[in-house]
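The complex is shown incomplete by one protein chain, all other protein chains being positioned as in the whole.
Coming up: chain A.
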Amino acid sequence: MLKVDCVEKAYKKGGLFSKERQQVLNNVSFTCDYGECLGIIGESGSGKSTLGRLILGMEKADRGTVLFEGGKVTDRRVRSGKLSAVFQDYTSSINPFFTVEKALMEPWNVRGIARREAQEKMDSLLDQVGLTPSYRKKYPHELSGGEIQRVCIARAISTQPKCLLLDEAISSLDVSVQLQVLDLLIKLKKIYGMSYIFITHDIQAAAYICDRVLIFRNGRIEEIIETSRLKDVKSDYAKKLLRMLITF
């Protein structure tokens, strides 16, 4: 369904006339199937978020293509409603001028879904992410981080996407809430059958939810491995990463 093929990306370093470029992604290729949960693990600055932005079609790759159901993802029509995302920083993930209701309406408005129909769906959606309909009229500054992240998940799944990208979606929450949100994600996956691309630097969280993990380092794929066989990784870097986890 999602096919990332030989993607490269570099950012300009320095000023307007500077020729120097920083290579952030190097020859990245992988696929993600319907209903699969793919984890992308890597340390800070390894280019995970950049890869996420390319998958979401927010930026163009320098080389290579990202195809979603056969269409180029940079085309808005290809991804509209089928590809969605939850980001890390929950403090800015909902417009401070929007109520929860208005924020949830946004993806529906794009797809031209009637107001009344959306209103009916909204309560069940809020219920699915563990919130009550009384949250509708609240502004984001009146919610806790976990609640906001739930609203963001509700907003992301409101159009029933085929694929949901979570960029460090749980990293800024505390551990018990992290677990709740992970369980929520697993539950939602059963209901909607969507696939997740789960970007994180937390191996434990990835191991908890993912079917396959992709170990990422300095803009290159180090190794792709099934979660169940995480113990027998081959590359040195992945081994080091696991060892560090055990010593913790």
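As a convention for this text, a residue touches a chain if its C-beta (ideal position, glycine included) is under 8 Å from a C-beta of that chain, and two chains touch if they have at least 3 such contacts; residues count from 1.
Note that in this section contacts and distances are computed from a predicted model.
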Among "Nickel transport system permease protein", "Rieske domain-containing protein", "4Fe-4S ferredoxin-type domain-containing protein" or "Cytochrome P450", the UniProt name of the subunit that does not appear here: "Nickel transport system permease protein"
Contact partner of the left-out chain, one of A:S29, A:T91, A:Q119 or A:Q204: A:T91
Chain not shown: contacting residue from A:T65, A:Q128, A:T159 or A:Q180: A:T159
Touch residues of chain A, complete complex, unshown partner: 16, 56-58, 76-77, 79-81, 83-85, 87, 89-98, 103, 106-107, 110, 139-142, 152, 155-156, 159, 165
